[in-house]
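Only one structure is covered here, and it is reproduced in the block below.
Partial view: only certain chains, each at its native spot in the assembly.
Chain naming follows the written order as A and B, and within any one chain the residues start at number 1.
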C-alpha cells in the first residue's frame, strides 16, 4: 500500500480547543512490585540497530584495547564475519532495552548474575529483548521488595545473543499513579538453558605486532593481581551516554528527578552502572582481555557505591582460574575478578586496602570488616583467551 | 584527470614573509537586514550526508521512542526502504544548513511556521538547502528589523525533503564589517506550494510488543493533556551538538562571543533552539508519537525562553484534533500542542500554571495574563498515526 497525502497550509488551532485539566493523564513506565509476577514474560520496546560506527564509538568511548572491536580487518582475519560489537555494548544495550518496562520504577539495581554471551553481534544487526520474572521477595507491605528477572536479547533472526539475570529493588505501588500496561501479546520467552557458543575462529595469527606480548593465556596464573595504570574521569557526558544505549531511567539524566529523591540517591544524576562497568572493563582491557576472542560470561556483579559526574574511576583484576578447553587448541579460559575504585588510583587503593579490596562487600560484615567506600564495583568474569603463537 | 604531486620536505618560511597588518581581513558570515531582499534566493554551503549511525545517534541522543528511527528491521517491515532519519534530525539539519548564510548575524530566531516533511531521508542521502527571502519588515533605521524566510532542503536527486518558514530578527549593517557575498550563481528555488507526501506503507503489523498498547490513533481525543514523566538535564554537550547538525552561530558554542553581547543574551552560550525542540519532542515521543508513521508538519513554534547548560527540560502535549484520512485505512491524523518547561517537572508546571501553560505566550498580554517564565517552548504539530491493529 502506498499512502499519498497532500500537505496544505497548517492552520493554528490551539486557541480554539478548550483547555480542560480534567482530561490530564500522566503515563508512567516501569513496574511496581505488585506488577511483577513470577512467570510473567515481557517483550521490550523499540529494539536497537547496531552499525559500524556506533560499535566503534562504544568501544573507543569505553577504552577497549581488544582490536576485535576496533579494527574490522583484524576481526575478519580471526574468522569473524565483520567487526564485532564489544560484549560491554551488547550487555549495556540488552540491559537498557529492558529498563522502560522492568526497572524505570526500580529503586536500585542490586546485582548481575549469569550473564552469558551466546552470539556475535555485527554491523546491521538489530536486537530486541525479553524479560521473564523469576522471583519476587516480599519484605512486608511497607518495604520495597526484591525481584529477580532474566532478560534475553535476540537478533533479527530470533537467535539468542545474550542472556542474564539481575536483582532489582522495587517498591509496592501504593497510591502512586498506575504504570502503562505491557502490550497484550503472548510472548514465548527465548532464554536458553544450556546455550552453546559457536565461534568461527581461524588458525591464522594475524599481525602479532598489533597486540601486546604479555597478554596471552600463558601470561595469567591464579592469584595474579593486575593493577591497571590509567583511570578515567567521568564527566556529565554520562547523561547522554545513558540514552545512547537506550536506558530510560530518569535517575541518570534528569536532575529535577534526582534532586527530588530522598536519601542516598538524592542530588546529582547517578551514572548508569552499566557505563561504569564498561569503563572499568576498558581500563583493564589492554592488560587482561586484549587477546580474548570471547567473553563467556559475568556473575556476581555489584555496584557497591554510585558514581557521579566528576568522579575518576580506576580498575584492578585478579586472576582466579585458568583452564584448558578440551578439544580446543590455541585458546584457554581465564576466570578473573574485576574491581573498580573511585577518586583514588588503583595502585593507591591496593596500597591502602590490600587484600580486602578483593573480598565481596556484602560478606564484609560477616567477616568483621568494614566496607570499602573507595570501592565501586566487583564482578567475576570468564574469557576465552588466545594462547601465545609459536 | 589524475593529479600527481611529489612531496618534498617542507621548508619553514614564515620568518621570511614580512608581516603587514594592513593586509588583514576579517570574513563575516550571515546577512544584515540590508542584505536580505525579498525575492532573493540563496543556495547554502556544504550539504549534509546522512548515515546509519549518525541517524541512530541523533534519535537516541534526543530520546526518540519511535522504532522507525531506532530499529532498521522495524522500519523495513513498515515498507520503508531502510531506517528513517527522525523528522527532528531532518529539521535540525535543514535549519542549520541555512545558518551560515541566513542567520549567523541574527539577533533572535522568532518562530517556525509551516514546517512540512515531504520525503523520507535514508542512510547515504545527502541534503542541500536553499532559502528564499519572503518578507522584510523595517522598524526604523535604529531598530533591528524582522525578515521572514523560507528554507527548503533537497536530496541528492534534487527532490524536496523538507520546507519551512521562519522569522528572524536582524540588525541593519550600519558600520559593521561587510559579510561575505553569496556565490554568484542563479538558483531556482525548489520550494513546493502543494507538496504531496508518498509513503510506502505496508499493511503488516510488525511486532506489536515493540511498542506500547496505548499510543494508537484511537487513544487520542481532542482536549487530552499528557504530562510526560521524564525530564532531561542539558549539559555543555550542547556546544558540540550544535555543530554536529551543522549550525555555525557562535552564540551556541563561543563563550567569548556570548559574554561579549549586551542584554538578555549575554553570558553563557545559549542552547541552539533546534536541540531544545528535539529533546522536548523526544521526551514526549513514547506517549504521543511512538506509532506515528509520518510527521506531517509543525507551525507556530516559539522559543519563549532560552535554555543554558545545566537546565533541565520537561514536556507536555495537548491533543487538539483527530481526523480520518479519506481513502487511507489504518491511519489517522492527530494534531497536538507540544509545550516545554525548564527547571520544573512537567507535572509541577501543570499544577503551578494550569491551563495558562497552553496559551500562546505572545497572546498573554492581550488576555491580561503574565508570561510564564518556566515555559520555554510551544508549537503545534500534526502526525499520521497508526490505528490499533485488530
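Methods note: a contact is a pair of C-beta atoms (placed from the backbone, for glycine too) under 8 Å apart; a residue touches a chain by one contact, two chains touch by 3 or more.
Treat the numbers as computed from the prediction; the structure is a model and nothing was measured.
J.: Could you tell me how many identical protein chains the full complex contains, when just 2 are shown?
T.: Across the complete structure, the repeated chain appears 3 times.
Note that only the chains that are shown with their structure count from here on.
J.: Rotation angle for the CA superposition of chain A on chain B, to the nearest 5°?
T.: Result for this pair is 120 degrees.
J.: Distance between chain A and chain B based on Cα centroids, please, to the nearest Å.
T.: Comparing mean C-alpha positions, chain B is 33 Å from chain A.
J.: Spell out the part of chain A that touches chain B in their complex, as residue ranges.
T.: Against chain B, the touching part of chain A is residues 1-10, 12-15, 17-21, 23-29, 43-49, 51-54, 57, 100, 124, 126, 128, 156, 180-185, 187, 236-237, 239-240, 243-244, 246, 248, 250, 253-257, 260, 269.
J.: Using the touch definition up top, name the residues of chain B that touch chain A in the complex.
T.: 51-54, 56-57, 60-61, 63, 65, 67, 70-74, 79, 83, 114, 116, 118, 194-203, 207-214, 221-233, 235-237, 286-287, 290, 294, 296-300, 312, 314, 318, 320-321, 325, 328, 331, 335, 337, 343-345, 347, 350, 354-355, 358-360, 363, 380, 382, 384
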